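Report on one structure; see the data block that follows.
Every protein chain but one is kept in place in this view of the complex.
Take a look at subunit A:
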Amino acid sequence: MPQAIAKPTTWSAFMLTLKRDLLIAFKRKNDIVNPFMFFVIVISLFPLAISPDGDKLAEIAAGVIWIAVLLSAMLSMDSLFRADFEDGSLEMLLLSPHPLFFLVLAKNIAHWLVSGLPVVIASPLLAYMLKLPSESYVTLMLTLLVGTPTLSLIGSIAVALTVGLGSRGLILAVITLPFSVPVLIFGTLAVQASASGLPTGGYLTLLLAILAASLSLAPLTSAAALRISVS
């Protein structure tokens, strides 16, 4: 039925973009596996560089995991729009009659599912290796569960602004890393609070507030940024 394909609803366009991105991600595993391996390797380097002493490691564990998350998120963000920009399908997205920010949101969600979620799932294992007190595991996972999508959403603005540039690894870092300061602060504070038996609800609520704000504003901004850089 050609008519049915020619006039998809916005919701089906959203789902199609999501499916397409997930499919591409599974066909091109390097883009997912390498940032994840980077995350694991960076964390395993810290005990070698600092000390194998469990007490010292436990003290820095939350910070190390969060910094590694930030860096690997930044590396994986690089592939968010690049392939689509190179093969021209990004222009198709821009030309589509559906609201661009909605499709950008779909791309963000797909990207988070393949790059953010593995990090969240693997975090207790790495936390154990860094001797984080076991009562903090749940808080660490919760903060990462709320924090990683926020990082993806904020990062996508910078990626969209620099999508046309040839070598942009470093400029992406310079723009996005300062932006992720609030997430880093509340994420590590929550984990540290839970390690000393303090309530963590306040930090999680703040992280959720930042997520809510970026979920509603970042796709709009990224869409505007894409229209600027692809024109």
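To be clear about the criterion, a contact is a pair of C-beta atoms (placed from the backbone, for glycine too) under 8 Å apart; a residue touches a chain by one contact, two chains touch by 3 or more; residues count from 1.
Here is the rule we use: contacts and distances are computed from a predicted model.
K.L.:
Which name from "Peptide/nickel transport system ATP-binding protein", "Heme exporter protein C", "Type-4 uracil-DNA glycosylase" or "Energy-coupling factor transporter transmembrane protein" does UniProt give the chain that's left off?
P.N.:
Protein name of the absent chain (UniProt record): "Heme exporter protein C".
K.L.:
Considering the whole complex, which of A:48, A:95 or A:174 touches the chain not shown?
P.N.:
Residue touching the absent chain, from the options given: A:174.
K.L.:
What residues on subunit A make contact with the chain left out of this view?
P.N.:
157-158, 161-162, 164-165, 168, 171, 174-175, 177-179, 181-182, 185-186, 189, 210, 221, 224-225, 228-229, 231
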